[in-house]
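What you see is the complex with one protein chain gone and the rest in place.
Right, chain A next:
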Amino acid sequence: MILGDTLLRQPTRLLPLLAGVAAVSAVAAVLFGGVTLGLADVAAVFGDWVGLVESDPVDPAAQAVLEVIRVPRVLLACCVGATLGVGGAVMQALFRNPLADPSLIGVSAGAAAAVAVTIVLTEVAGTLLPLPRAWQMPVAAFLGGLVTTAAVYALAQGNGRTSVAGMLLAGIALNAVASAVVGLMSYLSDDQQLRQLSMWSMGSLGSAAPGTLTPALTLMLVSTLGGVLLWRPLNLMLLGEAEAFHLGVAVDRLKAVAVVLVAIGVGASVAAAGPVAFVGLVAPHLVRLLGGSDHRLVLPGAALLGSAMVCLADLVARTVVLPAEMPVGLVLAGVGGPFFVGLLIVARRRGDWA
C-alpha cells in the first residue's frame, strides 16, 4: 500500500485534488458531445437560470442542448458514479475484502431482475407498485436488491453471526437466479421491450431527461450521504467483526443499515443507468492506493473519483462513434477491467493487501 506513500501522509491534499478532477470531468462532459458548446454559452445559460446575469440573448440551441440533454445526463453520471463508488467502499469494509462489490452479493443482480420485470411485465408492475412511472423502476430495483440481499443474509446466518464466506457463496447462487429471471424476461419480451432491455442491460445514461430524474437522484443522494456518514464504524470494522463489537459497534445493526443504504443507491442507479460495472471496485481501490484505508478519506474520495470516472466514460461513450453512441457500461468494462487486472498484478508483486 506504499504506492501512494507520499500522499498517504497528506490525505487532506488528496480530497481537494479528487474534487478538482471530478469538477473538471463534469465540466468537460457538459461542454463536449455531439454538439460542442463554448464556455461562454454555458456560462450565459447558467447565468440565465440563476437569474443573476441579464446578459446578451442566450443561444436557444445551446440552451436546449444543455437543459434537455447535457445537464440531466451529467448529473445522472455524477450521481451514479458517486453512489457506486461509495457503495463499493461500504461493501468492501463490511466484508473486509477489497474485491467485494454490490454486484458480488446480489444487490445489482436483484435490482436488475426487478427492472427487467418492470420493463417487460408493465401491467404486473403497475399493479404491484402503483407509483408514477419515474418512481416505479428505481423503487422496484431497490426492492429487488433488498430482497436478494435479505435472502443472502438469511442463507449466511448461523449461530447468530453472519459468515462472510457463506454470504459470498449465497450471493453467487442468487446472482444466477437473478440472471435467470432477466433471461426469462427477455424471452417473454416483444421486439421493442427486448431492445430497451438489452440497451439498458449494457448500461446507458441516455435515459436521463429532466423530470424523470428526480426519484433516482434523490435515492442516490440519500445512499451516498448516508454511506459517507458511516466512516467511523466502518473504520472499526477493518479490525474484524469481533473487534468492532469490542470497540462499541452494534455490528448487526451497522450491517443492516449499510446493506439497506447500498441497496437503495445501487437500486436507483441500476434502474436509471443499467448495471454499470467496475466503478464500485476501481474507485475505492484507487483512493486506497493513493491515500490509505481511512474511511474518512476513502468514502468521499470514492464518491468523487467514481463520479469523475462515469462522467468521462460517458463522454467517451457518446463521442467516439458519432452520431451513434455506445453504452457507457461497455466503456467502463472495457477500460476498467484490464486496468483493474493490472492493479491486482502490481499489488500482488508488491505483496500488498489486495
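Details
Keep in mind that, in the parts below, contacts are C-beta pairs under 8 Å (C-beta built on N, C-alpha and C of every residue); 3 or more make two chains touch, one makes a residue touch a chain; residues count from 1.
Quick note on the criterion: contacts and distances are computed from a predicted model.
Between the listed names "FeS assembly ATPase SufC", "Anti sigma-E protein RseA N-terminal domain-containing protein", "Iron complex transport system ATP-binding protein" or "Outer membrane protein beta-barrel domain-containing protein", the UniProt record for the complex's undisplayed chain reads "Iron complex transport system ATP-binding protein". Across the entire complex, the residue among A:R133, A:R195, A:R232 or A:R348 in touch with the chain not shown is A:R232.
When the omitted chain is restored, the residue from A:T218, A:S293 or A:T319 that touches it is A:S293.
Only one residue in the set A:L188, A:L247 or A:V321 touches the chain that does not appear here, and it is A:L247.
Chain A meets the missing chain through residues 1-2, 96, 159-160, 232, 235-236, 238-240, 242-243, 245-251, 288, 292-294, 352-353.
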